[in-house]
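Below is one structure; the comments refer to it alone.
Of the protein chains in this complex, one is absent; all others appear in place.
Up next, subunit A:
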């Protein structure tokens, strides 16, 4: 059973308006049968500080990642997670979080790896909900366990590996990190920890569009025309493009993946979650430094 869609006018201009709900819609619908609200934050303690009544917490770090392999959880673990959170295969899941839904978008992307059909973001996330003085609670939400089926993860359509990036040269890449990370400038002082990459810079030919440009100051997504200006205008993407987005470990680029896929309607967008912590440590891959994208090397099949 799926919850009704939010008819908010702003959403109608997006490619997939059904992927967003407004704070007002959620305030009215949060008790609906078949709807599960999920909080997913960068700060792993925020849910405990206060959350939307009835919502459950999914922790990007401990719930969605495999504890041993650098990979996402498998179908059995996802099934166990969903079951423990009271989510069925038919549930409408609305995810919200801190930092303009940065981690909420990451969780949504992982739900998509498992083909969960009806998963949406709360436009404006935690920040907007709090700014509007809407109800929060520290009371744990009662959960009725479900029986979520074991669905194998399907990485191919929306996830890129390093070899996929090497084969992708000549098609658009979007680097969503900060300008300093993109150029390869080192900002840390001596004796302070580096981010864990041996080389700085970016993947040659990648356009720089820091992820947060897609968010307005109130943490909501920018309007369709603003997003068109950024991604089609400045970054030069064209309808039908096959795009790969990346960042440091694939979280910020999930946000951009959401924007390109669901708000702008690109059908072939993949998130390279290995991102800079893999590329910046990999042997014999090309790197460009400075603020210019650099030219695309020949693709390696």
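Quick note on the criterion: a residue touches a chain if its C-beta (ideal position, glycine included) is under 8 Å from a C-beta of that chain, and two chains touch if they have at least 3 such contacts; residues count from 1.
Rule of thumb we're sticking to: contacts and distances are computed from a predicted model.
When one chain of this assembly is omitted, its UniProt record names it as which of these: "Na+/H+ antiporter subunit C", "Sarcosine oxidase subunit beta", "Spermidine/putrescine transport system ATP-binding protein" or "Cysteine desulfuration protein SufE"?
From the listed options "Na+/H+ antiporter subunit C", "Sarcosine oxidase subunit beta", "Spermidine/putrescine transport system ATP-binding protein" or "Cysteine desulfuration protein SufE", the omitted chain resolves to "Cysteine desulfuration protein SufE".
Using the document's definition of touch, tell me which of A:44, A:167 or A:232 contacts the absent chain.
Going through A:44, A:167 or A:232 one by one, A:44 is the residue touching the chain not shown.
Using the document's definition of touch, tell me which of A:6, A:98 or A:123 contacts the absent chain.
A:98
What does the interface between subunit A and the hidden chain look like in terms of residue numbers?
42-46, 48-49, 61-62, 67, 98, 187-188, 191-193, 195-196
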